[in-house]
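Here the complex is missing one protein chain, while the rest keep their positions.
Then we have subunit A:
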Amino acid sequence: MKQRLILTATLAALAALAGCASADSTAAPTGPASFTPAPQNDAATVTVWTDSTRLASVQAYQKSHPDKKLNIVTYDGSADGSTYLQTKVQLFDRTGSGWPDVVFASPTDVTWASAPTGPNAQAFAAPLNQGLVPQPTLDNFAKGSLSPCEFNGQVYCLRNDIAQVVAWYNAKLFKDFGYAVPKTWQEYQALGAKVAKEHPGYLLGAVGDTNSHESYFWSSQCPAFSLTGPTTLRTDLQDPNCTRMATLLDSMIANGSVSKEAFFGQNFAQARGSKVLMAIGPSWHGQYLFNAAFKTPAGQIGAATPLAWDGDPTVATGNVGGAVWMVSSHSANLKTSTDLVSWLTTSDENQAGAPTYPAYAPAAKAWLANPKNSQYFASDVSPAFQAAASAVWPGWSNTRFSDATAWSSVVLPAVTAGKTLTATLPAWQTAIENEAKAAGYTIAAR
């Protein structure tokens, strides 16, 4: 009797299973997203989420536009792979209210914000080219700088700044030691061996930051995050462009001229900040790393053009961050919201004094002409900045998952434990592929 009951129950369960729907989430539509604006009210309060660095800019807008009502909120700005904004928007999409009107975010955020998060949601980011921002304005952004904003022919954000990687150096130390600033990666490596012998303890770089791979592997044109189609990712860390950088860094980590620690790690500035001879890093390293964190006195730091590879004619460089502003498609005041993001990204009034290098080309000229942005440095940084801005390698794609997660949680702990980068490449590859598959990408053959 009991056995028959169990049998019946099992059969019933199997029958129920056979008619079950798939557990996969609804795939994001690939066509142009429909965009139905909320009822508009030009006097409505605009809620702005900004990071603390750009808070002053938003406050300046409020000051020069006293008639606009703003509600300014600071948050982590999606830095270092934070998913705070995405988490909140997922919840707002479920409750149907609460979205901020304007957000400062990372390029990674645009990948999910440009598509609906669920079957009943509308994509969070408003397509700005749909009558909100005039085309000539969009055309004035630096070449390629809006590509993280573009999906299905629409523009979902305005780029605030570009973070092209250059070769930073301490001109005073180079002079004291009698060294020449390297022009190629081979010279960089040779200098590392020399420094290790003649001035041990001095550093030519560090790999422990959440974004060090963008400074090094992106500059080396390593196909780690290469989208070959909208949903197809190719990642091949055994490509010679990846292994050459891994080998180079391994030798420099081994002789101590490149640190395994993070420039922005706790206590690094205090302990070793004054011993940084060189740093391969983004344009914002000048003010943020050397001036603010290391407190290197003015007149010592210079920027050189990105390093080249002997025998490789293409000069390419990486990009570390370079944030964007998005307008919510749910905003009840698209007019003020759009005006705000346009002012923030394109006006000389804001951008000439901005903390980072503007993506809007006319504003970048004003930025370079601003003595405040040049007087800290030992020499004019414009040639290096401009050369690097147009040399950012386009083969490192903006994916739906942060490129920092696998680097920070898989590669860096292994390097800390004493493994070489070369030996860690397979584990990094697996981690990227796993993340990509979970985010809905198919993996292309290497």
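What we mean here is this: a contact is a pair of C-beta atoms (placed from the backbone, for glycine too) under 8 Å apart; a residue touches a chain by one contact, two chains touch by 3 or more; residues count from 1.
Assume contacts and distances are computed from a predicted model.
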item	value
Among "Carbon monoxide dehydrogenase", "Phenylacetate-CoA oxygenase subunit PaaJ", "Diguanylate cyclase (GGDEF) domain-containing protein" or "Sugar ABC transporter permease", the UniProt name of the subunit that does not appear here	"Sugar ABC transporter permease"
Absent-chain contact - pick from A:36, A:135, A:266 or A:375	A:266
Touching the absent chain when the full complex is considered, from A:41, A:274 or A:409	A:409
Sole residue of A:57, A:78, A:117 or A:296 that reaches the chain not shown, by the stated touch rule	A:117
Sites on subunit A contacted by the missing partner chain, in the whole complex	16-17, 19-26, 80-83, 86-87, 90-91, 93-94, 117-119, 208-210, 261-262, 264-267, 271, 404-405, 408-410, 412-413, 416-417, 434, 437-439
